[in-house]
Structure formats: structure tokens, C-alpha cells
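Notes for the one structure printed next.
Missing here: one protein chain of the complex. Every other protein chain is in place.
After this line comes subunit A, so read on.
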Amino acid sequence: MGAIITLSILALVVLYLGLFKAKALLLPVSILGFLVAIGFLLNDWTADKGPLFSGMVHFDHYAIAFSVLCVAVTLCIFIISKGYFDEGGQVAEYYSLLIFSLTGAVLVNSYHNFSMLFLGIEIMSVALYILVGIRKRDKASNEAALKYFLMGAFSTGFLLFGIALLYGATGSFNLDEIKDYVVNNPHAISPLFYGGILLLIVGLTFKVGAAPFHFWTPDVYDGAPILITSYMSTVVKVASFAGLLRLFSYSLVPLQDFWEPVFLIIAIITLFIGNISAVMQSSFKRMLAYSSISHAGYMLFAIIAVGTTSANSIFAYGLAYSLATIVAFTGLILVKKTTGSEHFEAFNGLGKRNPMLAFAITVAMLSLAGIPLTAGFIGKFMMFSSVMENYHIVLLVLAVINAAIAVYYYLKVVVAMYFRDSEESCVNVQWNYSFILLLAVGLTILIGVYPDCLIKLI
């Protein structure tokens, strides 16, 4: 609970620092605030206080693990963002909106009542609508902001209608009471309840960017500034999945026979659309957008095969995916600074000019593709084994085919870096970028080699 309060106050403090022109303080204060929030979260790890504030939020191990992940990833993004937004003159607004959005993400991780799920998702998204369009004169950024806003508001409508129907059936917004309703009336569940579940699935899959509700993702990821894209594809995606899994694994498990086929179909479509579209891209950023769709498909496996291990596997997958994505986007920022392009050709010859940067991007790509000895492999392994335990053999076969397709487009970057030449000058890597690259690559390999620390976490 302390974490939510800390982050909300931190966002306001940062906004006021901007008002008083204390630009140099923005980054240190935000980082300090994040560390305090992580401290509060870790402090709650051993003492589970149960649902707080009349059952509004519940900081159990699940919520704490995901919240720490979100805060830590945002911390990394803040460190990279030093100097990134200086030309615009709205640095404080940028920081403060990101922190507000993070507060929403923490709420989505820890909600115990539908009103908190709704508020969390909206706090997260409304701040992002602004951030996506923060480059006011860039037409691509404008278009992305408008599309994201319209699609986000539209999906909120579905989410709310679903919540209203569940409320009509059960008479409560509390997850515990909804669970009791499902358990106590196994044969007399109101039709409203089923309709509500379907609308909730529509609303939430919009937010995580799973097909057939993915069409906004590539445009928005492509048009937004790179740092915002990296925030959206890591923190927002992981938090939305945490919220989705929390609802389905806690309250709606007894109705698994009803919603499992829906998720099965969504996952299969998502995997194929994400991977096949990614193969055809010529822009690295857009390729990463489509690859994030396909990763949403893999993360849905944890919900299809919901059980005791699914929380852990979605956490491992989310962590591996976030680390690799941060490295990939950091590489893209650096490359774009020198070449001004986001295409695969911009990476030509990077292996000779900047061997360390090229190595980091290679590790990230291998981790995203799920090659052994990287964290991505552990994530995929846990997902696949949980699906196998539930005998979804068709899904498993399709997923393996998709993993093979994915290797092709991830290795396209590696090939460009090591086997093509270009006359571009050397990329200048500042200390903050190299620190984050080193940290993320180190963790990726560490988790890949020694996964035990993650497997029994939650």
C-alpha cells in the first residue's frame, strides 16, 4: 500500500519540481522515489495483511512480485531517458505522467475489487494517451495518440459493460464475493455472468494487444517516441497480463470450461498474426511491435493452463521479455541517433563499429527468440511445460512452429549487424545506456543459466 501512496506523491513532487525549474533534480528524485516504493513493497513480502481498505487492494506475493517488476523496469527506462526529452522542454511533465501511469500499473497488479481494476487501467492508459502524443508537431506521434485514445476508450466501454453484467449477476464488485458466487451456484449461474465474462475478455485483450483486438498495437508502437514504446511494451503489457491472470486464476477458475476455448482461439490467432506480420516488416520498431503481439500470445498460455504454476511462469516470461525489450529499444535509440533511421539497414556493420552494443542486441534477440542459456528460453519453457501438463498438444505444436518462425526475423537484425558493411561512423554510447545494457544483458544470461531463483518465487 505504501508503494501506491509513494508513487502518487512522487508524481506530484516531480510536477512541482518542473514548475520551479529544478531540472537537475528530476531524475535523482524520481529514482529515489522508486527505490522507496520498492522498499515498501519488499517490506510487505513476509507479512501478508490480507485485502486492505474494505477489500480494495491486496498485496499478496503475486501483486508484490509484479509491482516490483513494473517499478524496476520503469526505473531502467528513467535512467535511459536522461537527455532523451531535453529538446522538447516538457521534461517534468514527461516524468510525472510516466509515474502516474506506473501508479495505475501497480493498482492493476494488486486490485481486489473491480473498481480498482477499472481505475488502475484508466490511470495507466489516460497518462499514456498524452505520452504517446507528447511530440506535438510530429504527425506520426499525433496519429498514434489519437488511435490509441479512441481504441483505449472504446475498449474501456466493453470492460465496463462486462463489469456491470457481473455486478448484476453477483451483486458485488469484490473478487472474493464473485468467487463465492461461482462456487456456491455451480448449476444456477445467471446468463448475465457469462456475457459479462465474454465482454471482460474483449476489454482486457484489447489492453494486452492480443488478436483479434491487436490492430492498434503496431500503429501506436510505431508512432510513439521510442522510450514510450518501450514503456508500453514492457510495463503496460506485463501489468495488464497480471491483472488478467489475477481475475481468471482467482475468481473465475470454476468456470474454466467456459472461457478456456475462447482464450485458446485468441492465443492461436495472436501467435500467427503476430509472427507472420513481423516477418514482413522492414522497420525494426514495427517488427518489435508485431513481436510484442506474438509474445502476448505466449503469455496467454499461462491463462489457458491456469494452475499453481501459472503465476510464476507469467512472471518469468514477463521479466525475460521486459529485459530483452529494454535492450532492443536502447539499441534502437542509439542507432537512430547516428543514422536517423529505424530500419534494419541502420544496423548494418554494427558488429565491427560497436562490438559491445552489437553483442547486447544479439543476446536480447536470442532471448526474445527463446534460445537456451537466455532468460527467454526459461520463460518459454515454463509456458510450454504448463500447457503440456494440461494436454493442449495442438496448441503446443502450433506454438513451436511459431517459435521457429520468430527465429527468422529476430536473426535478421543479427545478420545485418555482423555480415553487412556500411560506412556509418561509430555509435557513441553514454554511461547511462551502457549501465542499463550491462545490467539487462547480465540478468538475461544469469536467469538463463541459473533459473532456480525464479521458479519458486511466487
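In this section, contacts are C-beta pairs under 8 Å (C-beta built on N, C-alpha and C of every residue); 3 or more make two chains touch, one makes a residue touch a chain; residues count from 1.
As a convention for this text, contacts and distances are computed from a predicted model.
Of "Formate dehydrogenase subunit delta", "Cytochrome bc1 complex cytochrome b subunit", "NADH-quinone oxidoreductase subunit K" or "ABC transporter permease", only "NADH-quinone oxidoreductase subunit K" is the UniProt protein name of the chain excluded from the display.
Residue A:Glu143 is the one among A:Glu93, A:Glu143 or A:Asp180 that touches the chain missing from this view. Screening A:Ala92, A:Val126, A:Leu175 or A:Ala358 for touch with the missing chain picks out A:Val126. Residue A:Asp222 is the one among A:Asp44, A:Asp60 or A:Asp222 that touches the chain not shown. The hidden chain makes contact, of the residues A:Gly39, A:Gly83 or A:Gly168, with A:Gly168.
Although one chain is not displayed, its contacts with subunit A can still be listed: residues 114-115, 118-119, 122, 126, 129-130, 133, 136-137, 139-140, 142-147, 149-150, 153-154, 156-157, 160-161, 163-165, 167-168, 171-173, 192, 218-219, 222-223, 277, 280-281, 286.
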